[in-house]
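To keep things clear, I will list the structure first and then write my remarks on it.
One protein chain is absent from this view; the other protein chains keep their places.
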Amino acid sequence: MDWSLPLNASTQGAMIDRLFWLIFAITMAALVIVESGVLWFLWRYRRREGRRARYTHGNNVAEVVWTAVPALVMIFLGIYSGRIWAQIRSPESFPEDALTIRVVAKQFEWNITYPGSDRVLGSNDDFTIRNRFEIPVDEPVVVRLQSEDVIHSFFIPQLRVKQDAVPGMVIPIWFQATETGQFQIGCAELCGLGHYRMRARVKVHDQPSYRRWVTERSAAALGVTD
Amino acid sequence: MTSHAATIETGVRRPERGLGVYDKKVGMWVFLCSEVMFFTGLIGSYIILRFGASSTWPMPGEVLNVPVTAVNTFILICSSMTMVKAFAAIEHGDQRGLRLFLLATAVIGALFVSVQVYEYRELIHHGFLPSSGLYGATFFTMTGFHGFHVTVGVICMLWVTARAFRGGYTLEDHQGVEVIGLYWHFVDLVWIILFTIVYLI
Amino acid sequence: MATIVAEATGTPILEEEHGRPFIRKYIFSTDHKTIGIQFLFMSLFFLLVGGLLALLIRYQLAWPGRPIPLGQGLPETVAPAGVMLPEFYNALVTMHGTFMVFFAIMPLLVGVYANYLIPLQIGARDMAFPRLNMASFWISVPAGLIMLASFMVEGGAAGAGWTSYAPLSARPDLSGVSLGQQMWIVSLVLLGLGSILGAVNYITTVTNMRAPGMTWFRLPLSVWSLFITAILVLLAMPVLSAAAIMLLFDQTIGTNFFLASQGGQPLLWQHLFWFFGHPEVYILILPAMGMVSEIIANGSRKPIFGYRSMVFAIIAIAFLGFIVWGHHMFQSGMNPALAMSFMISTLVIAVPSAIKVFNWMATMWEGNIHLHTPMLFAVGFVMLFVIGGLSGVYMAATPVDIFIHDTYFIVAHIHYVLFGGSLFAIFGAIYYWFPKMFGRMINPTVGKIHFALTFVLFNVTFFPMHGLGMGGMMRRIYDPEQYEHIAGMQDTNVLVSLAAIGLFATGLLFLVIFLYSLFRGKPAPANPWNATTLEWQTPSPPKHGNWKEIPVVYHGPYEYSHPAMDRDWLAQNERPDVVSPAHQPATGSTPLQKGGASE
Partner (left out) sequence: MNETETPLEVGEHRAPRYMAIWGALAVLTMIEVGVAFLGMPRSVTILALLGLAIWKALLVALYFMHLRFEPKLLRVVAAAPLIPAIILVVLVLFEY
């Protein structure tokens, strides 16, 4: 049983993991201070006959200190994670000319529409595949998330991507894979009795093989259309 | 901590008081605070949903019958006035006035509800239902719950009136009258807001 | 004297309890103590129910698709041949969360202890509105029964999570649950009404009925926290009721508040629910914190460290609780800029929480720590709440939340704050006030055994969930083995489930201890813990009307080890200059003498 973050295969994942371990360090420090302090006091000041507790109602200096320190830590954390959040989610952060893919969730499947070789959605070389999400490595990808029925959540652990798909909304997210490989999409929002098995394959290609895959697919799509 | 000292020296037996008003009044105001949040839930949703769909929203008067409701608003305001008159009466120990005005309040309140029922029947007759889009949904939910509050108010009002006729309230002790008055005026106040944002804006 | 007393309380001395028929005395009683005890039995029953549901959840997660032992009894529609269906699993999770939050922990804190402690600790004879108080209990009972009954109906109980996100909760055609979900709504609206009536009562009582000398800053911290909690209930609950009613209309009369069709907004439900939901979780922790402060001061034989900053911390947490709800919606499609502001406010909450934690530690520092059972649970609370609170910081950081949202990391957080926090405090409170409530002691040795088992098994059950979450295991999934990245951790799931079974058994042990002490426990003195607050200065259990004569208060609540005394406690209604420092009976003398003394 290894309890750690799964392998990371995206640019934002690197940032997220760094923040995660930073918070880990901070909270572990706080945790050790508190727990060891409590245990030490329990032992050191355990009841003894004739011992009398010190009669005090507080100490302003001490209280100011342990108010200020966490406050500063929190401000720092807020600013730091705010920056990262902006780099991942703020509208400005979205790269130009990224490969845009439409993902439509519905009970209990993911329908994924690719822009085809012309890289524009809505043109007639688009093609749609059920439960297969294939992207190129080292290239920003924008996913436009939609849902047909209830709320689902688009979750790829190794890419550190998670975003709810809400009926009536089109929610864009972007990310960039840094490693090729086979992963899974999981649905992370309770969406009914099939929620637990609403998964899809994820394949991160290297650039050439992705181009090959897309061209033959769009060709097929065109072949069908005319 | 001054009273600390005070109590130690003289040992006076005076209960500590937070608000300087009697329990029932505190209780009613506190309850009204939570009523405010309940209507915030409904009215807030209305504001938010309407913001989201402002383009498709009907203009005032297109669907709803404003004149009738304007009159109804006036009716409710009158009931508030009679209510406050009832309170003023008992504050001077005037039993007759108290009973008369309480009764009037109950009756006028009932009148308001019946006009609203009439309005609903008309609207539904013209095919305007809770299921007719956000407009219908929000309209019926908000006005419906206000109407429900008035109905409850009328029932309590009748109860208080009955008690008044049995001489249950005196110059010295008429907390019940004041407290139900607070509820009644609050419901009136909510309607003032609803009338403006639902019918006129 | 009598006149003074009447003036001092606002309520005349009530007729003696014996005079009254059984039904008015035990069933439809208006005595705050009886009502508090009624709430205790009700909520412990629902705690048991919630625990049973948790066992079923754990069984399925450890051994997916294996027939449940004795499961053959279950109807075909939920578990054919004893193997539970996914829809049943969803109902289990939903009901587990709902029962635990709304019918176990919330009534345990706000129902039991607000009712029992407030009048006793502020020196009043009863609540301001005793009949209203009775009503709030008798509204909560049917609410709970409706929720239970929803298991029996066509389509089963609600299965959209305790958060009941629309549209799933609003669309029977998509969830397969119609009546069950509607009963969930009705039940919660009822419960909400009950809690609001209760809150009105508590707030009025605390503001208007404090005994002479019981100034705001002499209130015990438990009363402070229950008072602030009542305000949270008062302002948050109605919003849930409003939202739930709209949800009900969406389901039944074809409105579309939360349905994407015709411009409705699914996210609106989440905003309204969490605007209630986050204050709700503080409703579940603040009273716990208050009672823990009480017990720690008593166990350390020291005045609570930084009383005033403890009070202001409670107020700060309560206020901030209203502006952080968005932290549950970071991945919901909410405006990212808005998410940023919610992140800041959420992080800020760590500060008042820190103040409380460190003040508890400082209270123990240089104390003369007496580890009685309540103290054990109180210390356990501090140690475990910190873990839960710190895990909250990970989620508050929006980027990290992208990964851990809706994973078992959250589930771990939930249980560290709600079980390790609230429930530990509640166990502590039960042990602490049991002698007062029932006039009998709980055997300290069995109490310590109960604590040890609970503490160890709790951590074995819930700590590994942090690991499952970091591994990416999602919440509310019926079969973890469906996913490659989770399947590898199945052994952890088995470990957790085994510990959970032990934890439940420990719960049953507590049930036994509880029932045994109820009937066979040693008779309790008036003040078994040598405590300072008013409730201990009257016989155990207090008579109807609480006091022979309303006490007069001269000190803050935690005057332990006061230099002027040679016993190490000074009751709030004693004056060092009048009680002879010579050894008082540790049982504390009757309020009559005290009152007399202070004339």
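Which chain is which? They are A, B and C, in the order written, and residues in each are numbered from 1.
The rule is simple: a contact is a pair of C-beta atoms (placed from the backbone, for glycine too) under 8 Å apart; a residue touches a chain by one contact, two chains touch by 3 or more.
What you see is a predicted model; the values in this text were computed from it and never measured.
The hidden chain, counted over the whole complex, makes contact with B, C. Looking at B:51, B:118, B:148 or B:165, the residue that reaches the missing chain in the full complex is B:51.
Among C:151, C:275, C:416 or C:438, only C:275 touches the chain left out of the display.
Checked against the full complex, the candidates B:63, B:111, B:162 or B:189 give a single residue touching the omitted chain, namely B:189. The set of chain B residues touching the chain not shown comprises 2-3, 16-22, 25-26, 29-30, 32-34, 36-37, 40, 44, 47-48, 51-52, 60-61, 66, 70, 73-74, 77-78, 80-81, 83-85, 88, 91, 181-182, 185-186, 188-189, 192-193, 195-197, 199-201. Touch with the hidden chain on the side of chain C covers residues 210, 215-216, 235, 239, 267-268, 271, 275, 322-323, 326, 334-335, 337-338.
In the analysis below, only the chains that are shown with their structure count from here on.
As a whole-number value, the distance joining the C-alpha centres of chain A and chain B reads 48 Å. Residues of chain B found to touch two or more other chains are absent. Interface of chain C with chain B (complex): residues 4-5, 7-10, 128-129, 132, 196, 199-201, 203-204, 206-218, 234-239, 241-243, 245-246, 249, 253-257, 262-265, 268, 271-272, 550, 552-554, 575, 598-599. For chain C in complex with chain A, the touching residues are 85-87, 89-90, 159-161, 165, 167-168, 171, 174-176, 259-261, 264-267, 300-303, 305-309, 331-333, 336-337, 339-340, 343-344, 347-348, 350-351, 354-355, 357-359, 361-362, 364-371, 379, 382-383, 386-387, 390-391, 393-394, 397-400, 402-403, 405-407, 464, 466-468, 470-472, 474-479, 482-485, 488-489, 491-492, 495, 556, 560-563, 568. Those residues of chain A lying in contact with chain C across their complex are 1-6, 12, 15-16, 19-20, 23, 26-27, 30-31, 34-35, 37-38, 41-42, 45-48, 51-59, 62-63, 66-67, 70-71, 74-75, 77-78, 81-82, 84-86, 88-91, 107, 149-151, 153, 155, 157-158, 160-164, 166-169, 171, 183-184, 186-197, 199.
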